[in-house]
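I have placed the structure first, in the form of structure tokens, so that the comments after it can refer back to it.
For this view, one protein chain was removed and the others were kept in their places.
Moving on, here comes chain A:
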Amino acid sequence: MFTKKRILQFCTAALIFLLADFWMYSTLSSDFRAYEAERNFNEIELFAKTVPDERTAQDFAQWVPTVKDIIPGARALYLAFDEQNFNFIAESGSETARALFQAYNSTPDFQKAMESVYYLEPMKLGSTYQADYSLDPDTISADTIRSQVYFVPVVDETGYQVSGAAMILVPTSTATGYSNLLKTLFIAAAVVFLGILLVLTFTRDPLTGFMVLGLFGIVIVFIAYPLIEAIRLSFMKDGVFSLQTWKESLSPTYLVALWGSLRLGVLTATISTLVGFIFAFLIERTRFKQKKLMTTMATMPVISPPFSLSLSIILLFGNNGLISKQLLHLDTSIYGLGGLTLVQVIGMFPIAFMTISGVLRQIDSTVEDASLDLSATRWQTFKEITLPLSVPGILSAWLLVFTNSLADFANPLLLSGDYRVLSTEAYMLVTGRSNLGAGSALSFILLMPTLTAFLVQRNWVAKKSYVTVTGKPSTTLTELTNKPVRITMETFSWIFLGFIASLYLTIVAGCFVVNWGIDYSFTLANWGEALARGWTSIRDTVTLAAIATPIAGLLAMLAAMLIVRKNFPGKRILEMLIMTPYAIPGTLIGISYILAFNRQPLLLVGTGAIIVINYIIRELPVGLENGITALHQIDPAIEESAADLGADVPTVFRTIVLPLIRPAFLSSMSYTFVRSMTAVSAIIFLISARWNHLTVLIFNFSENLRFGLASVLSTILIVIVLSVWALMQIVVRDDKLTQKTISTR
């Protein structure tokens, strides 16, 4: 590929193009500058002609400021000609111009200009000067503005003799604005052209090249660039480099929040892992009957919308809660560490459950039989065989829940009370005090433990798995539990699930109550009001999620195909960048997005597009992983056959790859839809008056104690999410049948 000849070709073509590009740019911009200068000259001469008939100092003082009517933002100074000393003396006009004149009037440039003016020739100084004034003459504040300096003669009544001169400052900013645009355009043209040239010269399959280039473009603009902006801003204060933000962020006030996050994370992770293990063990290692029902119920909280669990905990145990106040007349508060841990455990134990049962399922029960056969007791077998074998799963589960707990944003927002955690602290800084720099600094501090946990889980624990594929797995299971133990576990699990179910039922009940905590009489009024106030949000949320879903799904599958099947430089980097949003907290993504996309040419803040892009970027990692796993199970010869028969890369993707990995494609899409519908941590920064998100509306209602409305919207959201989820499950399950016939070639 990279032969000398091609490199030479590429360099020559690139050089020619860059020269042409630069030549066009410089011609255009110098033409523009010349045109600008000429126009200014004309207008300044026009201004000189408006010189007052009465040539008194007072008239001049009134005349000079009118320059701004002819050239916007310009400043003028009247210089009187002193015949005795044969020089010009500043008389009246702008203070800025006067200061500039005093500073520079002895320089050769100024001397030359004044000489020229004496001979009635107007002149523009070759260099530009910095001066402090404002473009808007009515404000007092001043910026340092780069300006052109013009001198025009003012003749006396005779019309032949110079009596003075006007020195005029014209800001170059309008011109720079234009030439900056020109510069951006030509740089963009060069980048695009070089990219295309690169692909055309060095790949024999330009389509793949363009797709790779496109993907790189997307991840650089929408993943790398915002994060770099966030890092940059956290090191800036008033436009200069400063460690101030970081010093503040690492001060005791915020270290308390970091400590709070870590404490909550450890507690939640430990309890969730325990609960998850009990569920996993019951389902994978005993002859317990209702495995299917329990699995379904135990995985439900994963797709439940944020706030819903917190909301129902508040309804039951809050200050005016049904159980805490009405039934038990307690005065303890649910807000704080205790409540948060409870809600997070309920919301996150399914992660632990699924991770651990994945590992338990793979442990062939023959090894347990072997241990029992060697006359170990059941307890010994569990302790010495089953438990050690499931350690990687347990560790994985712990780390995953820990990461999730730290990144959790919705629950602390409602339930933290006086307890402080980093994710909400960053949010308060951004929304309450508009301190984006500090907000991003805090998010980065939060990133450290989450990223560490994520990387440890991925690169160390996940690889430490003992699970090996042995011969024929045993079909019968020898139970390691005796009856009392099993019944205890079963009872615990059912009570736990019952509690979760009652939480969801509470929300449903909340929809039909006039004023929770005060007036429990039945009403339907909540529905009317919630629908009236939330209808646009519901519509927008569904629309945006529906737009993002197919794009994210397709993009993920395409990326998976390129990464698994094609060779190109930077493949690892591309994969890493796509995976990045998976490991970083949503708050950080949200903050970095408002930082990066609040100005031209990528002014996206306030649009629906930024929300859609955010959905796509955040859900790409899971889709990519699904796609990669699915592709690894497909014989490459299938795709090669298609290419061999004449299909180009997009055709192979459309007719072969996509149909074959359809289960992965569909489940990624349903995942994206559900996650987008229930998103909150990044989205809360990106919503606008036009585009509101349902979850944020639920939060607003809960915060204002409008629990009835919040319950209605939560219920609607749960119903939407559940039905989409169920639909996809059915479709994917039907697909698994075809999938089976595929794999048994």
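We adopt the following convention: a contact is a pair of C-beta atoms (placed from the backbone, for glycine too) under 8 Å apart; a residue touches a chain by one contact, two chains touch by 3 or more; residues count from 1.
Definition applied: contacts and distances are computed from a predicted model.
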Name per UniProt, for the chain absent here [options: "Linalool 8-monooxygenase", "ABC transporter ATP-binding protein", "ABC transmembrane type-1 domain-containing protein" or "Malonate decarboxylase beta subunit"]: "ABC transporter ATP-binding protein"
Have a look at A:I363, A:L544, A:L660 or A:V721 and name the one touching the chain we're not showing. A:L660
Full-complex contact with the absent chain, from A:K49, A:R204, A:K289 or A:K483: A:R204
Hey, which of A:M300, A:M428, A:I638 or A:V732 is the one touching the hidden chain? A:I638
Touching the absent chain: which residues on chain A qualify? 1, 204-205, 635, 637-648, 651, 655-656, 659-660, 738, 741-742, 744-745
